[in-house]
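A quick write-up on the structure given underneath.
Yeah, one chain of the complex is gone here, protein chain that is, but the others are all in their spots.
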Amino acid sequence: MRHRLGWAFVIPTLLFLIIFNVFPLISSVVLGFTNSELTGGSWEWVGGRNFSRVFNDPKYAAAVRTTVLFTVVAVAVELALGFILALALHRDFRGKTAILTLLLIPMMLPPAVMGIYWNFLFDGDYGVINQVLHAGGLLAPPQWRTDPGLKLLAVVAVDVWMWSPFMLLISLAGLGSIPKHLYEAAEIDRASRWMVFRRITLPLCAPLLGLAALLRATDALKQFDLVMAITGPNDASTQTLSTLLYQVIFSNQRVGLGAAYACVVLVLVIALAIGVTRALARMRSANAGQAV
Amino acid sequence: MTFLALNAVAKTYADGTIAVHGVDLAVDEGEFVVLLGPSGCGKTTTLRMVAGLERATGGSIQLAGKIVTDLPPSQRDVGFVFQFYALYPHLTVRDNLAFPLEAVGVPWRERAVRVNEVAAAVGVTELLSALPRQLSGGDQQRVSLARALIRRPRLWLMDEPLGTLDAAVRASLGAFIHEQQRRHRVTTLFVTHDQEEAMQLADRVVVMEAGRIRQVGTPTAIHDAPRSRFVAHFVGSPGMNFIPATRTAQGLCLADGRHLMIHNAASTDVLGPVIVGVRPQWLQVSTDESEKVGLVATVVLDEYQGDHRLLHADAEGLRLVARIPATQRHALGARVILVPHAEGIRLFDPHSGAAL
Amino acid sequence: MRGCVPVRERFHARLADQWEYHMSRFVLSLAIIFSTVLTPAFAVEPTPAKATATEPLTIWWAQWAPADGLQQIADVYAKETGTKITVHQIPWGSFQDQVFLNFGNATTSFDIVVGDSQWLGRGATRGLYVDLTSWLPGAIDLAGIKPQALSNLCEYPSGSKHYFAAPCETDAVGLAYRADWFTDPAEQAAFLARFHRPLAVPKTWTEFAQVAEFFHRPAQNRYGNAQLTGRGYDAMAMGFQQVLWSYGGSWGDAATYAVHGHLDTPEAVKALEFFRTLTTFGPKGATNLDYGQVLDVFTNGSTAMSCTYFAFFPTIAKQLGPKVGFAVMPANGERHAISLGGQGFSVSAKIPVPRQEAAKKFIAWFNTPAVQRQWITKEAGFTANTAILASAEFRAASPYNAAFADSLDHVRDFWNVPVYNELLASAVKHLGEALDGADAQASLRAIADEHEAIFEDAGLKK
Partner (left out) sequence: MRFLIIFGYALLAGLPLGWLVLTSLKPVAATTSTSLLMWPGIDFIPTLAAYGDLFTGDFPRYLGSSVVIAVTSTIATVLLGTACAYGFSRFPLAGSKDWLFFILSTRFMPPLAVVAPVLVMYRMLDLPNTHLGLIILYTAFNLSLAVWLMKGFIDDIPRAFEEAALVDGYTRWQAFWRVIVPQARTGMAVTAVFCLISAWNEYGFAMTLNHVHAVTVPVWFAGLQGNVQGVPWPTIAGGVLVFVSPIIVFTVLVRKHLLRGVTFGTVKG
């Protein structure tokens, strides 16, 4: 009786998610075996041809490389920067709340829109970044939007601007959760500041930082908005999995082939998602333990 | 020989609250000194100033002949045992014990040897590979003690190390600390709010109240010769009974005309109002209505304690506690006469509370 | 149960005092939000109308000046016939994606699309465009239309006389140059001293490169030239292919769909290397300039020459006035090839037949000589009408009209097969890599490989 009532509370949500999440997932697999096109019309079964194309496609391998490179670099820089900022912001001072709130704003902003704006800042000709660099004495400032070595870096830079605050926020929580008396004990034990950092601060923050990195990584693997805004979907040095999917499905109008690509992407994402959900569950139970 | 000297050590916090008002204290080498007092009396702050975890805002601290007032904890050669253990939660017991050695650069091999030594001494050898959260509270405090021991500091500082443990563990661990201290002859400053613990462990007890030292002395002296009403009440369980009286040539006279005590000899002491202090064990309970000396009171509560009883009685608004043999029974509401033993009577000034 | 009493009290207090108050405020604020927001949001949405002759038509085109002109012409039509026509403009960057996304719906949101020439194959073979083969010759005087424009903009396959579009905007790439710099005596003297010939508007690519190099002075914030190199849609392909053809390469054999031997020949490699050299005489970011940016760097006065579509020239002329001159794109010896631009009217096959008929009526009207004469007066309204193009009146009407009329004889186009979009994406991507520094031959070979695979996959390759 009680249980039936409990199910009544959760079933609308579960149904909703099954219809609009699970069903598309399954149909994605089905679509992957067809040659259907964006413009509709007739389609036929093509067996595993789409899938074999995905695996033989150098574009796909390149997109995987770009996506992974982007994710690793962006998350690492964000983590380091966020943690350093958290160390600086950890102690109380006047106006801390205000400045912290200010620092956190970029992560709440719409990436698609801010990407367009950053594109404006990056412009080699009239962009303010290069104007400042030029005024600062750099005669040939870097070409953020056209130099193949810098294009991905430009996307990383905007991602870092947007998401370092996220790492800052989580790092602050990590630092705040370390009991003060551990630092006192270490002081009594004559540990140097470096040893305190290496043996106490870092390892005790590690679980939260790991969680933060995982959460960001799942986001970064989906990177789409910024790349679309800064270089467009069809640039060899910035094509990520998501923009490749866009290219195949919308520009090339090959829905069936795109679905096959999507399936392969999904396998990767689901593997990662499982890791993240596990980590979150661990965090939740660890926190519950602390509360008791 | 004085090993630790506190000279007018004071602490005023940034917000103006004064935690410690100029404390003077001299501790001899190898001595076990307990700082005793109610919470908020400044005893922990004093201890933390000795450790260097808190900066003294006045006075000076001398340790082994050296002024250490402004030195960081790492340069004072002290061991500190925290109330909440302060074990590093992500390190095993072994790594926790090795931590202070690692910090001062003791080579790896020697670390292992010393960790094993100290673990054996403290009795945590089987726990070396465990993480702190897998241990009981008592074991955690044992490890914490071992960690304070391992570097062989010349001064042990303990901040209510037994405060969070349950009674049985508390007693055995208390004895253990005592034994370790005696064996290593480490000078020890120990903070507690539990007067029994203080009596049990201390060579000397320092009673503190409101940021000041009220009395320093051996446990016996503190118990038997309290120098103030505060000390008299705080030490002993339950604390001393206080009865307002007037001292006349005949003895101690109560408001209702009865006497608490009749002098047999002429006294040259100052006469006038006093506060009479009597510990519960020095109060005899009599049902003999003809008794001329003593307070008339009504029994309000009888607490059975196993080997004795604590009889609470009300004498016209004055609540008194007497310790009586377990066999002696009194009905609630019964009229009794509480007769103090002459030997147990202490007199205090009604205004300053100082012993007379 | 001891704890229950205060809890219950609090609970009842909450119920009595706050619950209804908060609930009513919540509902009220919701109502306000929705009433202020829904009104504009839904009011402006066009409502799909029923199929009657006089109901309004919708045309989709890219967002640029010619579309404004078309709207003005359409307003004239509305006055004459009572059929209201709305030209909906979509930014170039997403024009293609939006049109084909919309074609996937059961009914399209537009009746007519002014579709890019490359789209013809897709529109024709996927049943998206109405087949105009039987209607067009009777409705429009085809003999009076420039044959290059007709075959490239209206027929699929080109030259087959199967029509899937009617002429709308005819366009080609042209050369805009800073006349004031070219006529500056000091510049002329310096140029003569350096290259031993007088400074003049380049007629060949070699001359073009010399002039570009000559004017390229980054320290003075002055640059030689701007080419179409954007990666968004087709700019890169349009910019490069004219050099490719002029140097003797090509995208492939239109009969056999062989690409190797056409696109990866030494001539083609030379063309790409030359194209890359041109970008080194360009403004910052010259290796990635989309249509808008090519326009920007020229109109802001920093670049000597810019190669882009005539459709943008009215904007240039307006902003730079007499400082600017216009010419036909350079040739390379005998070879002279210019990228075709422009779009034709195609009727959506996914609208009811009466609406299709109404759409055709407008298209026929638009192509009458009288309307064409109005059309050329609109900003960037370019016609394919041979008589008008040849008239002295047209050639003199603007500083760029003569060059436009002369350019049409040399226009060629990218593939317009159904899989053109994949070919385009592949080409743009690898050409981009080459401009970014990759080996030209490797890039061309990669395109050739991918193009042949795409043809093979599409069943076109013979």
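Order of writing sets the labels: A, B and C. Residues in every chain begin at 1.
Throughout what follows, a contact is a pair of C-beta atoms (placed from the backbone, for glycine too) under 8 Å apart; a residue touches a chain by one contact, two chains touch by 3 or more.
Keep in mind it's a predicted model, so treat the numbers as computed, not measured.
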**Prompt:** Any idea which chains on screen the missing one touches?
**Reply:** A, C
**Request:** Looking beyond the chains shown, say which of A:84, A:150 or A:195 touches the absent one.
**Result:** A:84
**Request:** Can you work out which residue in A:104, A:178 or A:195 touches the chain that's missing from view?
**Result:** A:104
**Item:** Where the unshown chain meets subunit A, residue by residue
**Value:** 2-3, 5-10, 12-14, 16-17, 19-21, 23-25, 27-28, 31, 36, 38, 40, 81, 84-85, 88-89, 91, 97, 99-114, 116-121, 125-126, 128, 131-132, 134-135, 161, 164-166, 169-170, 172-173, 208, 211-212, 215, 218, 221-222, 224-225, 228-229, 241-243, 245-246, 249-250, 255, 258-259, 262, 265-266, 269-270, 272-274, 276-277, 280-281, 283-284, 287
**Complete:** It is residues of subunit C that touch the chain not shown, namely 3-4, 7-8, 11, 14-15, 18-19, 22, 30, 33-34, 37-38, 40-41, 44-46, 62-65, 90-94, 97-98, 101-102, 104-106, 109, 221, 232, 290-292, 295-296, 299-300, 302, 312, 315
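Keep in mind that, in the parts below, only the chains that are shown with their structure count from here on.
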**Message:** Could you work out how far the Cα centre of subunit A sits from that of subunit C, in whole Å?
**Reply:** 34
**Prompt:** In subunit B, which residues are in touch with two or more of the other chains?
**Reply:** none
**Asked** Which residues does subunit C have that touch at least 2 chains other than itself?
**Response** none
**Fill in**
subunit C contacts subunit A in the complex at 93, 96-97, 100-101, 103-105, 122, 126-128, 231-232, 283-288, 296-297, 302, 421-422, 425, 428-430, 432-433, 436-437
**Asked** Which residues of subunit A touch subunit C in the complex?
**Response** 37-41, 123-125, 130, 143, 145-148, 231-232, 234-237, 239, 247, 250-254
**Request:** Using the touch rule from the top, collect the residues of subunit B that touch subunit A in their complex.
**Result:** 51-53, 72-74, 78-80, 82, 84, 86-91, 99-100, 102-104, 147-148, 151
